[in-house]
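What follows is a single structure, and I will ask about it in a moment.
Only one protein chain is missing from this complex, and each of the others stays in its spot.
Order of writing sets the labels: A, B and C. Residues in every chain begin at 1.
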Amino acid sequence: MGRVAVVGVGHSRFGRRTDVNVAELAFESIKQAVEDSGADRRQIGTVVVGSAGGWYEESLPAVIINEYAGFDSVGTMRVEAACASGSAAVRAAANSIASGETDVAMAVGVEKMTEVDTLTSVELIGRAGSYTWEFENYGMTFPAYYALYAVSHMSRFGTTEEDMSRVAVKAHHYGSLNPLAQFQKEITLEKALGSQMVSWPLKLYDACPLSDGSAAVVLASEEAAKKLTDTPVWIKGTGYSSDSANLSRRDDYVGLRASVDASRRAYGASKVTPDMVDVATCHDCFTIAELMAYEDLGFCKKGEGAKMIRDGETELGGRIPVNLDGGLKAKGHPIGATGVSMTVEITKQLRNEAGKHQAPIKNGIGLVHNVGGTGHYAYVTVLSRD
Amino acid sequence: MGRVAVVGVGHSRFGRRTDVNVAELAFESIKQAVEDSGADRRQIGTVVVGSAGGWYEESLPAVIINEYAGFDSVGTMRVEAACASGSAAVRAAANSIASGETDVAMAVGVEKMTEVDTLTSVELIGRAGSYTWEFENYGMTFPAYYALYAVSHMSRFGTTEEDMSRVAVKAHHYGSLNPLAQFQKEITLEKALGSQMVSWPLKLYDACPLSDGSAAVVLASEEAAKKLTDTPVWIKGTGYSSDSANLSRRDDYVGLRASVDASRRAYGASKVTPDMVDVATCHDCFTIAELMAYEDLGFCKKGEGAKMIRDGETELGGRIPVNLDGGLKAKGHPIGATGVSMTVEITKQLRNEAGKHQAPIKNGIGLVHNVGGTGHYAYVTVLSRD
Amino acid sequence: MQAKEDPALHSRRSLTLRFDIPTSKTKEFWEALKQGRFVTTRCAKCGHVSFPPQSDCPKCMGGEFSWTDLGPDAKVVTFTHVQITPASFVDNDPYIIAICEFAGGPKVLAWLEGVDLPKVKPGMPVKVAARASAEGNPYYVFVPA
Partner (left out) sequence: MQAKEDPALHSRRSLTLRFDIPTSKTKEFWEALKQGRFVTTRCAKCGHVSFPPQSDCPKCMGGEFSWTDLGPDAKVVTFTHVQITPASFVDNDPYIIAICEFAGGPKVLAWLEGVDLPKVKPGMPVKVAARASAEGNPYYVFVPA
């Protein structure tokens, strides 16, 4: 497999973006990414759009976005891997290069989730499991999915509601340092703990918001990357996995098997171990998800996620800083955009361009962990300065 | 790029399949494809599912299908390129091999379109263009999209309603030879010409039906293919293109620019010329679409599509036999399945396993032409016996 | 064909989607339309005229633009008469959809009103006209010139 590099990044402001439609929103990131890459737009042979869809009026988002951005006659498709759709887009765009189809490709992630009312959003996400067996009669919701894991994790390892709220406090702290984040205000532990119960034991501040947003990356082959930039960030290794649609078929509820498998494959492909990771984004759609991710990705042993957050090990200055952009929790989680947004964040970190939330880079290695649904999908990508 | 071969094929019966849900329907093809390939299921490192979605209850079809078929922890995603979603799945699975991710991959195409009423289906397809500018106020439909092309083609080249009906008669004839086709009865020219007007000048018999169906292919790297089978069918070259979402932005309405671009790229990549093609599937969602495809793919000059059908050049025994499986028109068009179904058909033709509708194979070359929407996407794949 | 009597779960949940589509970037278009003018965007950098209007240029990616008048005169490029309508248009009579081209400018898709199907031909002169839906939403149609 030829090496593939990230050579350009773009990122919209996340939040309730009632000022733009889906194509206008995607364009914000596309323009930045193209300009950042220095590539001529006509070099881009493939545009892959990651979007779960359903939340907004356009059912062929790839086509609408390409028309708006002037990508005439480009090879294109949309990919969906639930909340990991963005990572699936990065994967497909990278494979388009590694297979020799094109030298330069773009992955665009976008979602526009605020054009429907909140309970319709709850419905759309709740249906994304096993509709027939777990939604039709039981009304599963996204918080309910993760609450089933939280209860099991609490019962088995003594993780507490306070531990989960600590993840929210951390997220909002870093969100306050990211001008593109949906929430830019710090919160207290008391505020998080006292917030509205959504699906016991998960509260409003355990959950990421509904968001509009986009992100884009331009990828290039080794030869093209070296012509375009002095600061390529290489896709060093990737791993993908999946698990059952029915939650009832999972082995247990204290971690996501798909995350474990995907990370082991990514570590193997990149010859990297967790202790070499300078900075990571972990999929924190709920606070419990971040704690499980620490464990599933091998940042700590199973059951010790809560200890990591209590000890500040995933803070800036800690052993493995996680979600310094605010994470899904504070930056926002426009479903299809998230995986691309994570790739943008880690690329900026490895380029030392992350501004107020820059991590110290020692080994030149960052990790993107992006989950679809409740571990229905997992995508892990190891990025590297060399 | 390493060579990739089709080593196993599977195909469900197409039609109104009220006997199976989406996962059960997909499994029919998956099981056949795996058995046909001779691969151990655990060799399959990636499963890509092509499905437009929206028509059936499950919003994460890839996950539901993998769970049902027992693909635990496989790397997976769904791809969408409207009615070319199946070809996009074949492309993504092939790229997964060519990039070195895996040696064996599967592409599954599936749609389940009869779980909603017909006018809701008309709505779902009509929305798949530019919702804001062409649907919200004007109620575009799929037949209307192609009727705009038909009127222009008739006006410019003298193509007639009778010419279009001839395509339907041909399709139903070959459908009668395909036990998996939705329609297996021949029709007369009079019946086609006299059928209900849908969107003038297109009538019921100018249109493909709403269908349920699935198809699957197992793909392998050169090394893996040679171990698995004596009759690999190689993906010799592929081309992809796209065009505007808004029909108003198209240059003209007598052909699909995306088909022209995609076929030129596929011919270039495979070093094949149209006269070398032994057998082809062309995207005949409407009869006018097949006539335009003859021209856009270079089987004849622009404007001479009607002459080709009149002269029988695309019949079995003609210069380039097209849609010997009945095409979308008679075999049926379960959106996400179609591109994979076409790949199955051409693979069988090149293996001389197409039964009653087998074409004579001289050069060992077949072509798959799959359009998404009204030329919003086009995918062309050249397959070869060597 | 399957028997119609195959058992099925008739879902008791419906999913209803209705979108609020942001129009901040095109509000000048909709406001001009209410006043009977048909305008679109012209890129300040490369001069490209887009329809639909868009505040970012698809040719040069520039973000500076002005609004330019298009109408009202155009001619029919192609057309159809929709007799089977989508679920959300079931209360409509069959309608003619036409793509019409403005002089030296872009093409636009809309209903063609005030003419019977047999009289419509490619090349037919038309003009664009403003309409409002029962809900008060502005839209536009073509009518014979």
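A few notes on this one:
Keep this in mind: contacts are C-beta pairs under 8 Å (C-beta built on N, C-alpha and C of every residue); 3 or more make two chains touch, one makes a residue touch a chain.
Here the structure is a predicted model, which is why all the values come from computation and not from measurement.
Contacts of the undisplayed chain with the visible chains, over the whole complex, involve A, B, C. Shown as candidates are B:36, B:80, B:101 or B:136; the residue that touches the absent chain is B:136.
Among A:188, A:248, A:273 or A:352, only A:248 touches the chain that is left out of the view.
Even with one chain removed from view, subunit B keeps its contact list with that chain: residues 17-21, 23-24, 27, 31, 34, 41, 54, 56-57, 67-70, 115-116, 120, 123-124, 127, 132, 135-136. By the touch definition given at the top, subunit A reaches the unshown chain through residues 15-19, 57, 117, 119-120, 122-123, 126-127, 130, 132-135, 137-141, 143-144, 147-152, 155, 197-202, 246-250, 253. Against the chain not displayed here, subunit C makes contact via residues 6-24, 27, 30, 87-89, 133, 135, 137.
To be clear about the criterion, only the chains that are shown with their structure count from here on.
With centres defined as mean CA coordinates, subunit C is found 36 Å away from subunit A. The geometric centre of subunit A is 33 Å away from that of subunit B, both derived from CA atoms. Counting partner chains per residue, subunit C shows two or more touched chains at residues 11, 21.
Each of residues 21, 54, 57, 67, 124, 127, 132, 136 in subunit A touches at least two other chains.
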